[in-house]
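Note sheet for the following structure.
Right after this comes subunit A.
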Amino acid sequence: MLRIDGLHAGYGDVPVLWGVDLAVERGTIACLVGSNGAGKTTLLRAVSGLLRATRGHIVFDGADLTAALPEQVLGAGIAHVPEGRRLFAAMSVRDNLLMGAYLRRDGAAAVAADLERMYALFPILRERQRQDAGTLSGGEQQMCAIARGLMSAPRLLVIDELSLGLAPAVVDQLCDALRRLNEDGLTLLVVEQDVTTALELAHYAFVMDTGRVSRHGVAAALRDDPAIREAYLGVL
Partner candidate 1 sequence: MKRTFIVALVVLAVLLAVPLTMQAYGLRIGTTMLMYGVLAMSWNFIGGMAGYPSFASAAFFGLGAYAGAVAQKYGVPHYAAWALAGLVAALFAAALGFALLRLRGHYFAIASLVVAEALREIVNSATALTGGGMGLNLPLPQASSVEAQARFFYYAMLGVAALTFAASFLVRHSRLGFGLRCIQQNESAADMLGVNTTLYKVIAFVLSGAFVGVAGAIYASWVHYIEPPDVFDVLYSVKPIVMVLLGGAGTLFGPLLGAGVFLGLEELVWRNYLSVHTGVLGLLIVLLVVFLPKGMLALRKA
Partner candidate 2 sequence: MSPLLELRGVTRQFGGLRALAAVDFSIAQGEVVGLIGPNGAGKTTLVNVITGVHPATAGTVRFAGEDVTRQQPWQAARRGIARTFQIVQPFPDMTVLENVAAAGVFAGSAPYGVRAEAAAMEHLGFVGLAERARQRAGSLTLAMRKRLELAKGLAMQPKLLLLDEVNAGLNPAEIEQALALIRAIAARGVTILIIEHLMKVVLNLCSRIVVLHHGELIASGDPQGIVRDPRVVQAYLGRRYAAH
């Protein structure tokens, strides 16, 4: 569904990505793991059009998105939940969700129906809908950010740093929600620092190392790979 070939990108004169190859199959959950600064966030920014790739290709459902603007990427069906949630803090939860539907042209009724779906998915958001997003707890903010991404009715949802700073119980809850969304047909690409969580959630995993994908494979297989265990799960 999403195919990335030999992607190079960077900030100013500092290159960060050195030829990334990666493919996400329709209907799966893929995860991307790697140490701090390996280039995971940079890759996602290049995919969503916030950063222009210097070389390589990004193809989604047959359409070349390499040089696309963020609104074109979103229009093509890829929504990006950014690192650190990046909610509109002084806007209500409901308005945040409506911002997610900014590009939609299928009418107020369809948007309202999706709003209901989000409240059903994360009931706490319904209770908090009039509150400013900045007043939510970390876990609620992540729910709001995911729901905001979903409001654009994407076919691929990209999440950067799903569990960052969240309590394990909340992470479990979020993972359950993501599995349900996946069962309903949504494809997911999740960036995650916590390798254990990532490999439990995903079907397929990519490991990034200094700007390249160094290994990839079925998540269950990677979990038992001694090299991965040593490098990312610690030495215990």
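Simple rule for what comes next: contacts are C-beta pairs under 8 Å (C-beta built on N, C-alpha and C of every residue); 3 or more make two chains touch, one makes a residue touch a chain; residues count from 1.
These made the cut because all candidates are chains of the complex that A comes from, given by their letters.
Quick caveat, the model's predicted, so the values are computed rather than measured.
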{"item": "Identity of the candidate that touches subunit A (this complex; choices 1 or 2)", "value": "2"}
{"item": "Sites on subunit A touched by candidate 2 in the complex", "value": "12-16, 35-38, 164-165, 168, 193-194, 196-197, 200, 209-210, 231, 233-236"}
